[in-house]
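My structure is below; once you've seen it, I'll send some questions.
A protein chain is absent from this complex, but the other protein chains hold their places.
By letter and in written order, the chains are A, B and C; residue numbering begins at 1 in each of them.
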Amino acid sequence: MNQPDVTIGIGGAAGDGVASAGNTLAVSVARQGQAVFAYNSYQSVIRGGHSWLRLRISAKKPLNHGDQVDAVIALNQDTLDRHLQELQAGGLVLYNSAKLKPRYEPPKGVQLCPLPVPQLTPAYEKLPVMQNTVAVGAAMHLMGLDFEGLASVLESTFAKKPQVVKVNVEAAKAGFDYAAAHFQPLPKQLQKTSRKWALMTGNELMAMGAAFAGCKFYCAYPMSPATHILEWFAGHAKELGICVRQVEDEISVVNMSIGAGHMGVRSMCATSGGGLALMTEAIGMAGMIETPVVVVNVMRAGPSTGVPTKTEQADLNQAFGASQGDFPRIVIAPLSMHDCFRTPALAFNLAERYQCPVIILADLLMCEDNETVDTSLLDVDFTIDRGELMTEANAQFDGKPYLRYEDTPSGISPRAMPGLPNHLYVSGTDEHDEDGVLLSDVFTDPVRRKKMVDKRARKMDTVLDHVPAPTLEGAVGAELTLVGWGSTWGVLVEAVERLNQEGISANHLQINLLVPFHVKAVTDILSRSKNIVIVENNFSGQFARHLRAETGLVARGHIRKYDGEPFEPKHIVAGVKEILAGKDLVNVLSTEPGWRTDHPTGTSGDWAGRLVGAARSV
Amino acid sequence: MNQPDVTIGIGGAAGDGVASAGNTLAVSVARQGQAVFAYNSYQSVIRGGHSWLRLRISAKKPLNHGDQVDAVIALNQDTLDRHLQELQAGGLVLYNSAKLKPRYEPPKGVQLCPLPVPQLTPAYEKLPVMQNTVAVGAAMHLMGLDFEGLASVLESTFAKKPQVVKVNVEAAKAGFDYAAAHFQPLPKQLQKTSRKWALMTGNELMAMGAAFAGCKFYCAYPMSPATHILEWFAGHAKELGICVRQVEDEISVVNMSIGAGHMGVRSMCATSGGGLALMTEAIGMAGMIETPVVVVNVMRAGPSTGVPTKTEQADLNQAFGASQGDFPRIVIAPLSMHDCFRTPALAFNLAERYQCPVIILADLLMCEDNETVDTSLLDVDFTIDRGELMTEANAQFDGKPYLRYEDTPSGISPRAMPGLPNHLYVSGTDEHDEDGVLLSDVFTDPVRRKKMVDKRARKMDTVLDHVPAPTLEGAVGAELTLVGWGSTWGVLVEAVERLNQEGISANHLQINLLVPFHVKAVTDILSRSKNIVIVENNFSGQFARHLRAETGLVARGHIRKYDGEPFEPKHIVAGVKEILAGKDLVNVLSTEPGWRTDHPTGTSGDWAGRLVGAARSV
Amino acid sequence: MATAVAPKKMAMKDFKPEVPPDWCPGCGDFGVLNALFQACAEIDLPPRDLLVVSGIGCSSNLPGFIRAYGVHSLHGRALPFATGAKLANHGMTVIATGGDGDGYGIGLNHFIQAMRRNIDVTYIVMNNEIYGLTTGQVSPTSETGMKTKTTPHGNLEQMLNPMALALASGCGYVARGFSGQPKHLMKLYVDGIRHRGFALIDVFSPCVTFNKVQTYEWFRERVYKLEETGHDPTNFKGAMDRALEWGEKIPIGLLYRNPSPPPSLHEQDPGLQSGVLVHLPLGVSGEQRRKCIGEFT
Partner (left out) sequence: MATAVAPKKMAMKDFKPEVPPDWCPGCGDFGVLNALFQACAEIDLPPRDLLVVSGIGCSSNLPGFIRAYGVHSLHGRALPFATGAKLANHGMTVIATGGDGDGYGIGLNHFIQAMRRNIDVTYIVMNNEIYGLTTGQVSPTSETGMKTKTTPHGNLEQMLNPMALALASGCGYVARGFSGQPKHLMKLYVDGIRHRGFALIDVFSPCVTFNKVQTYEWFRERVYKLEETGHDPTNFKGAMDRALEWGEKIPIGLLYRNPSPPPSLHEQDPGLQSGVLVHLPLGVSGEQRRKCIGEFT
């Protein structure tokens, strides 16, 4: 980390244009070779409320959104009031002085940067959102970047309305120049590079990765935070020749996806927890009829409807326990946004090779937020392994009856694509024999029943050979091993660096394949660890339990978070210190002043006359 | 076990009257103070096929169906052919000599007992099913019982048709007398006692137990093997004042049940695995809005549709992982049929005290089969604990606003029955504050969010105080501890006796409360055990995994079965011996000759021309 | 009961909550809610005797915005929840509310079966022909050809017709309102709540943020009141004709009311003949118990 990084927070109400200002800024810095990691904390209202977008920007790719803002762009008074206090010496806040005024004393050393927007752009009078453009222009300067990147972004954004381009570019330039003339630049100045970044969300990466890996059928029912996968697919269906359907519910979604997978296309669907609950019955069907299907679950804070706009990692139990009975399934949790891009390809290969359902456990943090990914990592040809699939191109007919569920040594039975001559079969969710004929309709047949259970289960024997085992990151022999799974990878990498800087020697193991589990590899690594600390974004420690069930390993300490906000490096560092001081479980909490919320009925504040009806008699 | 026991197998096709003959016999022996344990192996066809009902009869209550038949009543030729070979010296087979003829040599010492039915009852000519009555009469004699019990049963069975009573009683008597005159009685002769037994299935016991414990709302969608709970309730709804509804699907079932529970009635529903999958989303809702509801899952052999008429214990993962996120739930597996009767009362008390969903994990074996239960164990007043429920009778209004989700020290928030004055509230599946107002709609509120998760979770802290910990059965310090859960209790009790008789010192721990888990009590017991052997009726060892996850304990050996047929004591004894000989996993299999099935397309036999279409070209 | 409550005439304000709705300014659902306040006052229904159950969606936030007992259940499950609640305590008035996605998408099966079942629940559907809360995807009531985030080339499916489905499913009270006509809507509510049995009130309730086609203006140009045309709501075939009308002119008002409605479910259910379930003593008498056991001896 020899490159400086700057974190800018943009806040406003829904409708104030937080997202678009953030996007303009992010793409502009990306065009100057900066990498970005964004985190947007927002509210489940369509208009109004508060939205707080943090962009961490650096020439060296940031792996998380950091834990300290350097600059704030306040689009409304509320933002100014909430977040001013979060800044530290050297930090600054940009705001439209014609509209907003700080109501608190800024922390020591924090620079107030009022922008006289009406003077800077005449367009403001009719288009109040021009204040955003001015502020973005100013921010570019204060970070030490050039103006050109921003101009080119504004040009492409408004490509269809040339007059608007001009006004915006002028306003941005005015902001840029005004900042140069009136404000102190940030202490950390960014360096331009020539790297090419694409700014994308995990959802977009997941969708694009799936399409590149041969997904031909995508079906979904809208559900946050997975909806954008559907929207990306819908927008690209025609040009890429993919059938994309929104249907009546998640039950229909998964059954259609399995139906399509059964016919021989690569088929995927996505949802979040409650939708996955509805899909579980059919996931068992896919296990039983041995149909490849990929089901993405973008986790959000539960239980039940929970907090739809907040992140969590608490659906591992659900994925593990999806559907009744024992059957082969694979569960993978991508570790980063780039991993969101690669995971569908892996999932399809495994689903087709092992003819079973594959569940991808992603989460809101990685799927809804934006990150820059090196474009060269995206422009790749995925290896496509369709497993033992018999098509018109490769099928041999030897005159022998075709056994769809043949009891082979590997447990994998060559699968004929329906429509093939000489390979008729029936796939049934009842227990069936090798030829597909139901065993459930005979009186009883313990021998054949057992044979078929064993055959299916045997397929899992070789999965681990096809998925690299996790490896220890950092120094072997460190005092402390942090263990995480899924999206916490980026925050843990940085936490480990900081711990080491602070003299606490730590290394790191991140798990992506949850079922089946790399028992041997993980045990080998962790049994050599001096102190294991498991970090996960849920209440009960679902992964810790899974690890113990699989390997018997018990951690020395646990750091958990289930307050809706994601981990930041500082939480982990603080948690580790508490554990080293003797605690075994640390539930960390986000407590930034900006996150203090005025509860509509004020449970912890003043009650009088505000509580839902109950206080009045009926 | 100083009382002899006799096992009679009755076999025939669906439509031959196997069940009614078995029922007549069972109730007749019960009226002479004999206890019965029945197991019916049947086929998922409505007519034809084969059905094989085994009744184990003794003055001392048998805890399982045993592993050896002493006598066979063959209602058709198929039964005679299949099951004759299962008999051992001293055994006998009864059949209608006018219709059937043994086609194999009987095993040595087995008595053939042909009944010349047409001579014994003139009614046979018009009513072929009279052969059953004759055979049952004969069997009564051969076991050493009186005729009276049988006569009284026939009288009550045909109470509405007096002519039929006469004919049946005469036919039964003729069979009884013919046997006395022509056949050797069974070597083991039963002794009459004066105990009172009710012959019931676990489903009936579960339904009745629920009704006695105050269930006022029962809703279901038919699904084997849980359907009979619905049928019992439907038959008793009117007289007992219970609302019983069959509705469109399991999603509707569970949501209605929760709706009813929310209003303040004790509400239950039941299904099997695939239905439970559909219910999982709403189980999470009950957890979040803190509504008591009891959900019964009668497990059958899976995965997916699986083998609907066969038993298994493979839905533990599903129950544990039902729905997304972390929330309090309770999972209980009854240990016996009598326990099926008691469990709903326990479940309701826990559900209401802790305001959470309770899942009862029963299985086909215990729920569909008949067993005698001492009537004095059924005629009891259950203690009803409604927890902190505020009704018009007990609610105090102190003028303060009512907080439905008040953050109390126990985590339990007093629950007002809707309709109460001054206690209006909204229950939402979104995260909400103490007053019920949504937290998900505020910007973010890490502090309150965490508070509410903690509050809900804290409720589970005292559950273990209200459910007795499991206790070790048998000699402390035995060489071997068998550990089972749920319905295997009865077979394990007998297996332990036999092992001890054979000089293998063993004791036994049976678990009924799965979530939360009696970690301390179980660890205390098992950490003192020399060798743990876990017995469970599934492929992957779901309980063994659960035990390890909860306690870290790993067994020396595992005995598993997943062939559709239930464990018998002999399987356990044999399994233990293999483990003592060094194996760590023994998958036992039912291999009685009677269970050999002629597969419709003969996977393991002759193929020619029988296989589904594939062999012919299209 | 701790506090005796003097009977009094309810007014709109008695139903207005402390928590202000967080719908977008101008959202049609405000009109739906206001008319409901009025209808409840009109019926003189004490809030404590009212249960409002919803699913998930913008519209389904409604129970949080009315002073009554409320449940904000799962997406698509308002009707089964409401059915269980009504059967458990048929002394309470039960209203179910939700959106077009909630009721006609994921919850469609329950909708149809609830009508067949004739449960005494009033169902108010805020039909904005879009998925609002998830920010603008196609709904079952979106018109064919409509471009949404998930149908960028236009919706290929035929619009679902809730009026015709309700008639075909034996619903005894079938009405449609428009949130831009709150007085008219209020009347439909009052009659619907008073109707013994299932009552459907589908309400055109514009989503000002995501549906730029079916706006207030769009509806205002098209809707006409059946009450002003001499339509006979007891004539089933006439109602079906009106139900199929869509385009230049769209009818609102009471399409159909069964002139001889069958009893509602709770009036017939054998188990409910002994009284309101929540008020029955729990468990069974010793005599009943022994009778039940005796059947198995």
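Assume a contact is a pair of C-beta atoms (placed from the backbone, for glycine too) under 8 Å apart; a residue touches a chain by one contact, two chains touch by 3 or more.
Remember, it's a predicted structure, so these values are computed and weren't measured experimentally.
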item	value
Where the missing chain makes contact, among the chains that are shown	A, B, C
Omitted-chain contact residue, chosen from B:Tyr221, B:Phe517, B:Phe567 or B:Trp595	B:Tyr221
Absent-chain contact - pick from A:Ala139, A:Leu424 or A:Ile525	A:Leu424
Residue of A:Ala21, A:Ile46, A:Ala123 or A:Val244 touching the missing chain in the full complex	A:Val244
Contact partner of the left-out chain, one of A:Gly9, A:Pro222, A:Gly264 or A:Pro446	A:Gly264
Where the unshown chain meets subunit C, residue by residue	106, 108-109, 112-113, 116-118, 140, 153, 156-161, 164-165, 167-170, 237, 240-241, 243, 262, 265, 268-270
Sites on subunit B contacted by the missing partner chain, in the whole complex	44-49, 221-224, 227, 230-231, 234-235, 238, 244, 246, 248-250, 274, 304-305, 600-601, 609-613, 616-618
Hidden partner interface residues of subunit A, rising order	27, 30-31, 196-200, 204, 208, 211-214, 216-217, 219, 236-245, 247-249, 251-253, 255-267, 281-282, 285, 289, 375, 378-379, 381-382, 384, 386, 392-393, 395-397, 417-430, 437-438, 441
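As a convention for this text, only the chains that are shown with their structure count from here on.
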item	value
Averaged-CA centre spacing for the pair subunit C and subunit B, given as whole angstrom	41
Whole-Å separation of chain centres (CA-atom averages), subunit A against subunit C	37
For subunit A paired with subunit B, centre-to-centre distance based on mean C-alpha positions, whole Å	43
Multi-chain contact residues (two or more partners), subunit B	251, 281, 285, 289, 397, 421-426, 428-430, 437, 441
Subunit C, residues touching no fewer than two other chains	3, 5, 19, 22, 47-48, 56, 64, 67-68, 72, 74
